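Apart from one protein chain that is not included, each protein chain of the complex appears where it belongs.
Labels run A and B following the written order; every chain starts at residue 1.
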Amino acid sequence: MEPAVTSGARIGDRPRPKKNYLNETKGFKSWALTVDHKRIGIMYLIGTLTAFLLGGIFALLVRLTLLTPAHKIFGMQVTAETYNRFFTLHGAVMVFLFIIPSIPGSLTNFVLPLMLGAKDVAFPRLNLASFYLWIVGAVMAISSMIIGAVDTGWTFYTPYSTTTSGTVTLMTAAVFVLGFSSIFTGLNFIATVHKLRAPGMGWFDMPLFVWGMYSTALIQILATPVLGITLVLLMLERVFQIGIFDSRIGGDPVLFQHFFWFYSHPAVYIMILPGMAIISELIPTFSRKTIFGYRAIAYASVSLALVSFIVWGHHMFVAGQSELATVVFSALTFLVAIPSGVKVFNWLTTMYQGNISLETPMLYAISFLMLFAIGGLTGIFLGTLSTDVHLTDTYFVVAHFHYVMMGSTVTAFIGGLYYWWPKMTGRMYNERWGQVTAVIWFIGFNATFLPQFILGSRGMPRRYYNYLDQFQPLHVFSTVGSWIIGLSLFMTAAVLLASLRKPADAPDNPWGGTTLEWQTSSPPITHNFEEQPVLEHEPYDYRPKAVTH
Amino acid sequence: MDWLRVWMMPPQGSEFAKEIDFVYMALFWLSVVLFFMIAVPSVYFPWRYRFKRGRVTPHQTHNTTLEVLWTVGPLVLCVGIFFWGLNGWMKYAVAPGEAMEISVTAKQWLWQFEYPDGSRTINDIHVPVNKPVKFTMTSEDVLHDFYVPDMRVKHDIIPGRYTQIWFTPTVLGKHNFTCAEYCGKDHSGMKGFLTVDNDADFAKWMETGGTEWEDYFNGKDPTKTPADWGKITYERVGCNSCHTTDGTKSKGPSWKGVYGSMVELNNGTSVLADEAYIRESMLSPQAKIVKGFDPIMPTFQGLLKPNQQNGLVAYIESLK
Partner (left out) sequence: MSTTTTDVQSHGGHGDHEHNPYHQHHFTTMEQQFDTSKLGMWLFIVTEILLFGGLFVGFGLMQHQYPREFIEAHEHLKQVIGGHLMPLYGSVNTIVLLISSWTMVMGVNAAQTNQQKKTVRFLVLTIILACVFLVIKYVEYSHKFHDGLLPGIFYAHQSEDLIKGTHGYATFFAFYFMMTGLHGIHVIVGIVLLSWLAIRAKRGDFNSDYYTPIDLVGLYWHVVDMIWIYLFPLYYLIS
């Protein structure tokens, strides 16, 4: 496949279609009642990025509070209760309103059917229903913040969560609704991958992005119902005091943690697998070289999904579970490190002897490699029993999960956004400024979170409003880093939005990608392809063809 | 390279801390090496193999030997690290039989400790050096966690159950401890100091609550009065979680202007808040309840040493 390089180039000299999915129908109803996966993807994008903004504002407030021991933001005193709400809402919004729904709902919704050569997902109306469930859940969550706010931490541990005042019940109900949005999305993608592949596309001809999203979808349908029932039990405990989690009435608080982490550990793989799926696209495209170890990456994705279900107890090494459970969970946790390592080595080897250019998506992909390395390696400290005792519940854990959730998943999400932006909008963004955002992102992210490893290893617990004087310099450094992150994100928003002012004349295939989405126009027509694409080559085949079309 | 460990870790309060630090630093250097093995190619390859128009890349789809090596290699490494971690953890998990047992009751937002002889203290605990000590812990309300960074130990504290940690402190002096499981509003205020004493000082502490208070009562330092000791006690022992000193009503009456005033009780009578009243309030708080407040104050009988009671009386008197 020869990479197309010039702007305005169209495959095979086809005329650019006048009508595409964006302009074919107009008006509020045509969007609100759409069943087009591309339009639904755009609506999810706007929704989840708004949630990201909200969660990000809470994060900035948290870091501003921690800037000095006086805990004053622009002269206003932040009390301990307010601070507790800041970090709870930051976590809850980011986890449930942003990270879990974002890549599946937005990028995957848009790209997956195109990559499979399909006209839509298996159940387009269910897709729209998923989106509206997200909206309902978001409205409920925001209402709970306005009515009374929650201060339990995003993990809702009992018995504090069953006895504290605040709108815990409404917030958990919101998460319950959001869970169904996630389940239906996963269900839709599984059916789509099984049934709607183009002729000639076997399982091992699919792009690795699809393998990653399929693995994610498996977790979504298997784990989320357990969260659903856990939240129902939590609500019933709060309202009826049924006696399952509250020790004063015969319940077991540690049981809540088992139920909660049984979902929430696989959930973090719902977060990282889509990020890895994006990287599996970016690296071969910008290295102009076939992916190394396709099958290994495919198998690693599925095995990550499955193994993720048997390690939940590593969140509870000092929580009071049995000693045997602790030992078993630690051993299994080391197992889950291996597939991630395999993927990283395969990506690096793909770059070896490649023909590499550093457009914005590739810069984000390279950031991912380094940030994910740090995130994954610090997981080892936490999986190792003797060091975990010291590090758990400290800032070390906070730093670790931000490196994997934000430094990896969000980095990949932003890279994917730049990558598929021309396909989704028909516009090329300003490349130079895009590259600048990537560099600032990398600097800002490390500045914010690298010091937090030190805070943790030196003994600062998490969710802490006060801290020992010796920790202040590191907190200042971290807070300034958060401003740099803010700058980078603001710039990315500006770069992408500015591109919308240009006419929609992006090439079909600006990056020279080999997957099917690049075989149709940018933006695509409503029915995706003018003719049903038939797969004619291996995935990621960059060998020059003997005959040019 | 010791400065790196000193910068990253808290002071080492025990031999166990030294062992954990060794594991930590080994993992640290391993991570540094592995990180560079990933970061260097990430940055080098884009430069070495930078884009050249027309260049054709080799079609490398897989290499079985290499892939097996980098699957099995890390697996072996992980197994090794797992066992190393398990080894240290097993030492942490089982307290030796001769350890002195201190029982801990955590509640929002303070720590209550009780020694084998029945004497009790709040937030401020002393232990003898070089002797193993075991903390048997429960909570009165929500989850808490007892974390002593210098000893590298922590464990959750669960209502309705008993959990345990132990260590053998080897370094004299003050070591901080904190609550490490989010427990509500003043979670980050729920801390205290663990002081490791030699045998003589420890014995003194068990008898009179230590020597720190003495300077406040011997008149040698004009900046250290009994009222100052009372203020320290007010904060340390947790009076401040229910009583303010500026007049604002909290769970309990404010101490401002109380001493020598007439106090109205919930049974309609009024009493003079003299020294006897103040002392009775500390030791038998249920005897007289101030009007407009609930009878929720626990007794501090056995929890306040005579010097602490004297200091508090002096402090309250000073708050006119």
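Just so we're on the same page, a contact is a pair of C-beta atoms (placed from the backbone, for glycine too) under 8 Å apart; a residue touches a chain by one contact, two chains touch by 3 or more.
Predicted model only: the values in this text are computed from it and were never measured.
Novice: What shown chains does the left-out chain touch?
Specialist: A
Novice: One chain isn't shown here. Among A:Leu64, A:Leu97 or A:Ile183, which residue touches it?
Specialist: The single option touching the absent chain is A:Ile183.
Novice: Which residue from A:Ile244, A:Ala267 or A:Leu282 sits in contact with the chain not drawn here?
Specialist: Spelled out, the listed residue whose C-beta touches the missing chain is A:Ile244.
Novice: To test your reading of the contact rule: which positions on subunit A touch the chain that is missing from view?
Specialist: Where subunit A meets the chain not shown: residues 113, 118-124, 126, 183, 187-188, 190-191, 194-196, 199, 221-222, 224-226, 228-230, 232-233, 236-237, 240-244, 249-252, 255, 259, 527, 531-532.
By our rule, only the chains that are shown with their structure count from here on.
Novice: For subunit B, which residues are in contact with subunit A within the complex?
Specialist: Counting only subunit B, the residues touching subunit A are 7-10, 19-20, 23-24, 27, 30-31, 34-35, 38-39, 41-43, 45-46, 49-52, 55-63, 66-67, 70-71, 74-75, 78-79, 81-82, 84-89, 92-93, 141-143, 145, 147, 149-150, 152-156, 158-161, 163, 176, 178-189.
Novice: Going by the contact rule at the top, pick out the subunit A residues touching subunit B in the complex.
Specialist: Where subunit A meets subunit B, its residues are 80-81, 84, 151-153, 157-160, 163-164, 247-248, 252-254, 287-290, 292-296, 318-320, 323, 326-327, 330-331, 334-335, 337-338, 341-342, 344-346, 348-349, 351-358, 362, 366, 369-370, 373-374, 377-378, 380-381, 383-390, 392-394, 454, 457-459, 461-468, 541-544.
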